[in-house]
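Just dropping this structure here.
The complex appears here without one of its protein chains, the remainder shown in place.
Naming follows writing order (A, B and C), and every chain is counted from residue 1.
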Amino acid sequence: MTLHVHDLTCARGGLPVLEGVSFTLAPGEALILRGPNGCGKTTLLRTIAGLQPSIAGEIEAPSDSIAYAAHADGIKAVLSVTENLQFWAETFGTASVEAAIDQMNLRALATRPAQTLSAGQKRRLGLARLLVTGRPIWALDEPTVSLDTDSVALFAGVVRAHLEQGGMALIATHINLGLPEAHVLDLSAYKARLPEEGAGGFDEAFL
Amino acid sequence: MMPDLGRYFLEVTLAYGVSLGLLAVLALWVWLRGRAVRRALDEFENSRGKNG
Amino acid sequence: MASFWEYANPLKFMRTTDWLLPVVAWAAVIVTAVGLIWGFFFTPDDFRQGSTVKIIFLHVPSALMAINAWIMMLVASLIWLIRRHHVSALAAKAAAPVGVIMTLIGLITGAVWGQPMWGTWWAWDPRLTSFLILFLFYLGYIALWAAIDDPDTAADLTAVLCLVGSVFALLSRYAAFFWSQGLHQGASLSLAPGTRIDWAYKAPLYISMTGFGLIFLALVIAGTRTEIRARRMKALVARERMA
Partner (left out) sequence: MRALLLRDLRLALRAGGGFGLGLAFFLILAVLVPLGVGPEPDTLALIAPGILWVGALLACLLSLDRIFALDFEDGSLDLLATAPVPLEAVVSIKALAHWITTGLPLVLVSPVLGLLLFLPAEAYGWLILSLLLGTPALSVIGSFGAALTVGLKRGGLLLSLLVLPLYIPTLVFGAEVVSRGTQGLTVGTPLALLAGITAGAVALLPFASALVLRINLR
């Protein structure tokens, strides 16, 4: 079980943003994606998660092995914390939400409607959702937005525990997560060159 | 020159007038929009100093 | 012999239509003028419908092109969805306004013709009704194109809408016939021009139909050229922003 990305080109709005991205993620490894805003971190994660097609290259991963978490947490305000998690657990076919609630320190909030949570608490709930998916590869887009330092440490601990159980994590982030063992991939090195003009490509007028 | 349209003069001329008018408006719109877009594109390409 | 698909290359399309567009446009003007002038000035009155029969030279060709425009959009949408040729999607986009105007002309001439014949501007005749419905479908299609920023997404979504819409437009047509017959009993208000049409009418009618076809072709070519330029402009701006 590895995630193998080979020579991947992905596009945003019809124009290639990243090309030649290659890396391998083995069980227990984490990879941190860095790069300036707009360099294509989100695009890369969405492509790997299968939400958008790639232009070229290969993504090799066992089917249904990637859990994607974006800026938005997918939390329903009128449902309670447990109800929110239970829905995702049933959708992903995993049994229990209790472990996730404990790990993300949500026990005290378990019966509260999600709309009464603070931004950081909501974020923790969103990350708890990752735990209940039961999937080995996490693709996380800015997972620490609106978390305080304690919560970041908590999050790093959850990621580390996930890695120790043979999981993998692919994290786009700006801040230091406190995961020294993680590899770092700077995406600005893979910025796509625009196709040459006049190269005679079929749809060159549009590129 | 005008043919004798009898008591339906109004209807027939109205139909022809309105239809040709609509076609003319459409053709004019297509032409004006085409001209505007062509000019904008030419301007843009010239300012880039390349001739795409 | 070059493959037909080469014309789906935008550059090739532009180069070809550079000389083709003026030819088609002038042909359209001349043929339509001949057809309509013949029809308006040199056809005899019908013994029953009087001079209103002359409206046929506008009504039938425009109605024909209103339907053909939608069919062309359907084919172009399919080509885009299957082969991903941008020119195809842009041609579908360019055809829609022409189709709307053709539908409108068909409706208006129908109303103006209906007034003296049936004594009313509008009747819920199945043919008129299904044209009104076609008009609504055109509006929806154009509105969807206008609402979406990303050009490829817009092309995809409108293409799917065109496919689904075609099925429902056909169903609506059957529904309209079913419904109107259910209420009115029989086709007393049918617009079908008498079973025997004299050559005195047929000849200018066929010329007008050809003329409207050429008008449609010319306007779609011109529109597609504009859409190709607009699309390129968008791509260049996006490129600029990235560089």
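The definition used in the following text is that a contact is a pair of C-beta atoms (placed from the backbone, for glycine too) under 8 Å apart; a residue touches a chain by one contact, two chains touch by 3 or more.
These numbers were taken from a predicted model, which means no experiment stands behind them.
**Q** What are the shown chains that the left-out chain touches?
**A** A, C
**Q** For the chain left off this view, which of C:S88, C:S172, C:S208 or C:T224 is in contact with it?
**A** Checking the options C:S88, C:S172, C:S208 or C:T224, the one contacting the hidden chain is C:S172.
**Q** Which listed residue (A:I59, A:L79 or A:V145) would be found touching the missing chain in the intact complex?
**A** Final answer for the missing-chain contact: A:L79.
**Q** Could you tell me which of A:M1, A:L51, A:A119 or A:A189 touches the chain that is not displayed?
**A** Per the contact definition at the top, the residue touching the missing chain is A:L51.
**Q** In the full complex, which residues of chain A touch the absent chain?
**A** Residue positions of chain A that touch the missing chain: 46, 49-53, 64, 66-76, 78-79, 83, 86-88, 90-93, 129.
**Q** If the hidden chain were put back, which residues of chain C would touch it?
**A** Spelled out for chain C, the touching residues are 133, 136-137, 139-140, 143-144, 147-148, 153, 156-157, 160-161, 163-165, 168-169, 171-172, 174-176, 178-179, 182.
Rule of thumb we're sticking to: only the chains that are shown with their structure count from here on.
**Q** Of all the other chains, whose mean CA position lies farthest from chain B?
**A** So the chain farthest away from chain B turns out to be A.
**Q** Quick check on this structure: which chain has its C-alpha centroid closest to the centroid of all protein C-alpha atoms?
**A** C
**Q** On a C-alpha centroid basis, what's the spacing between chain A and chain C, in Å?
**A** 48
**Q** For chain B and chain C, what's the span in angstrom between their mean Cα positions?
**A** 16
**Q** For chain C, what residues touch not just one other chain but two or more?
**A** Each of 232 in chain C touches at least two other chains.
**Q** Provide the list of chain A residues touching at least two other chains, using ranges where the numbers run on.
**A** 205
**Q** Can you check the complex and tell me which residues of chain C touch chain B?
**A** By the definition above, chain C touches chain B via 36, 40-42, 45, 50-52, 54-55, 58-59, 62, 97-98, 101, 104-105, 108-109, 112-113, 115-116, 215, 219, 222-223, 225-226, 229-230, 232-233, 236-237, 240.
**Q** With touch defined as at the start, can you tell me which chain C residues reach chain A in the complex?
**A** Result: residues 9-11, 14, 86, 150-152, 228, 231-232, 235, 238-239, 242-243 of chain C touch chain A.
**Q** Show which residues of chain B lie in contact with chain C when the two form their complex.
**A** For this pair, the touching residues of chain B are 1, 3-9, 11-12, 14-16, 18-20, 22-23, 25-27, 29-31, 33-34, 37-38, 40-41, 44-45, 48, 52.
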